[in-house]
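There's a structure below that I have some questions on.
Left out: one protein chain. Kept in place: all the others.
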Amino acid sequence: MTTVAEMPAGFADKVLAAQSTFRSVMDAMARPGTVQRIQAVSGVPAPMMRGAAAIALTLFDQDTPVWLDTRLAATMDVAKWIKFHTSAPVIADPAVCAFAVVADPAALPSFEHFAFGSGEYPDRSTTIILQVAGLTEGPAYELRGPGIDGATILRAAIGVPDLLDRLALNASLFPRGIDLVLVSGESIVALPRTTRLVAKEG
Amino acid sequence: MYVAVKGGERAIENAHRLLAHERRGDRDVPEVSLAQISNQLGLAVDRVMTEGSLYDRELAALAIKQARGDMIEAIFLLRAFRATLPRFGSSEPVDTSQMQVRRRVSSTFKDMPGGQVLGPTFDYTHRLLDPVLTGESSPEQPAVVTGAEPGIMPRVTDILGRDGLIEASPAEDPEKPVGDLTRDALSFPADRDLRLQNLARADEGFLLSLGYSSQRGYGRNHPFAGEIRLGEVEVEFMAEDVGFAVPLGSITLTECQMVNQFKGSDTEAPCFTRGYGLAFGQSERKVMSMALVDRTLRARELGEDIKAPAQDEEFVMSHSDNVQATGFVEHLKLPHYVDFQSELGLLRKLRKEFADANETPVALQEAAE
Partner (left out) sequence: MNAPTYNFAYLDEQTKRMIRRAILKAIAIPGYQVPFASREMPMPYGWGTGGVQVTAAILGPVDKLKVIDQGSDDTTNAISIRKFFEKTAGVAVTTSTGEATVIQTRHRIPEATLQAHQVLVYQVPIPEPLRFLEPRETETRRMHALGEYGLIHVKLYEDIARFGHIATAYAYPVKVNARYVMDPSPTPKFDNPKMNNSAALQLFGAGREKRIYAIPPYTSVVSLDFEDHPFEPYKHKACCALCNAEDSYLDEIVTDNKGSRMFVCSDTDYCETRQSDGHRGSENAAPYAESANA
């Protein structure tokens, strides 16, 4: 158990680190498939990755209910760290969360468990921060959609079963939908709901 | 030869210097102090605090001085400052039944516990310019009532409520926190919490006209001024750490409860309905107008036809904020050369086509199809 007094530091310079992290996330979201680097955060409780922690410090607050997957919720450390540093409520119901942080892609619940937003307010939807094994090696995907000049290739060990089926369902709901941010260490790749993925040979 | 317009930066600096100079006015006349504004132009301060959504007499006085007495400009200054303040939480609801009342009038009962208390009011003054005020004035000290009761008196609507003659005030719902339109963008339909917040910040003149329009038949609902009270109430803040509400201090409020035409149904006995107004300081015109418009905006909830502007929540709430309104109206001062040029080009093209067509009527015929 960690007490508040022992709680490790977040960003060294809150204002500027949040700005630089946000720009990385914004660039990732605006240019799906590109790998962006994120500013390091120290003292992140396992199994949360430093990249996911930086995003949390940048975007979470009392207005963003956060859902943690079973692996992250296994000890109270991550939830405590999030509450202490961001004041975000950590909630049990993924259907109303603004952000979901997932450390075990193999056990990612199906997208229907999260918020898709409504037709009138498609922005009221969950952003899933998905910790993955790698964003440079692994199966190849061809990406198309807004933010991509024609097509681009992403090689990533995402590890979500039926990933393409889930994304196809997500695409069919547009403008409602889930947005994904993949994190590996301090690297991130975003897959907003507009990005279309096809598996590539080799 | 044409030289591109330059030097905007210098022009702005000079304009600001000139503004500061004009604000100060004749330097042989002593500068007005914040204490003078706060004390002697107190109702202006009250309005700026109310529509500026910030209870701070000194800052409101500063805003009035800086704005050269332009109330909307002063409200804007206070709002812009407020927007940068960190938010610690929301206070406990204030209890106006515990108000230390300085003024309390009701038009529904001739007398009731606590009685009618006129307090400081313009109501029965004759509006004759007072030459005494052209110089130093030394008004008589106010009459002191000896052995008076403490100024706590029941609310008229509570008296009516005891007998079920007026609808109950909506109960607090812990599941549904009170909305805040400064933290979340407004969406429609808007519930009464957001409507009241919008009306509390709304321009007094706009609400006055809307309330007036409802009295003249555009969304009429037969109001009576159940009670208007002015006085001081305690503000408390629930501190999670200590586990109980801590007093933050006392503020001056004006409250108006309008008693309006009744509702009822097969399952519900008829009773009066409420319209509510609350403002910082002494702001009677504001709270009365607010209470009228609160009631007209309840048309949807009470199943009344929405026919008049004062009943239309999108119309009222989208146009009630004078800081927004003045910004957009006054932005017409900004350059629009580019759009104007574009319109001009289109207009010239249409005029040329019109002229050509009028020389050859056949073409006009074609264009019209």
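A and B label the chains in the order they appear, each numbered from 1.
Keep this in mind: a residue touches a chain if its C-beta (ideal position, glycine included) is under 8 Å from a C-beta of that chain, and two chains touch if they have at least 3 such contacts.
Predicted model, so just to flag it, every value in this text is computed and none were measured.
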Touching partners, among the displayed chains, of the absent chain: A, B
Option touching the unshown chain, where A:Pro47, A:Pro122, A:Gly138 or A:Gly185 are the choices: A:Pro122
Chain not shown: contacting residue from B:Glu31, B:Glu58, B:Asp95 or B:Glu172: B:Glu58
Touch criterion as defined above, residue of B:Leu18, B:Ala35 or B:Ala80 at the omitted chain: B:Ala80
Among B:Pro189, B:Pro247 or B:Gly264, residue touching the chain not depicted: B:Pro189
Subunit A, residues in touch with the chain not shown (by the definition above): 14-16, 18-20, 22-23, 25-26, 29-31, 58-61, 63-64, 98, 118-123, 125, 127, 146-150, 174-175, 177, 179, 192-194
Chain not shown, touching residues in subunit B: 1-2, 4-9, 11-12, 56, 58-59, 62, 76, 79-84, 86-87, 181-189, 314, 318, 323-324, 326-331, 334-339, 341-346, 348-353, 355, 367-369
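We take it that only the chains that are shown with their structure count from here on.
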Distance from subunit B to subunit A - Cα centre to Cα centre, in angstrom: 43
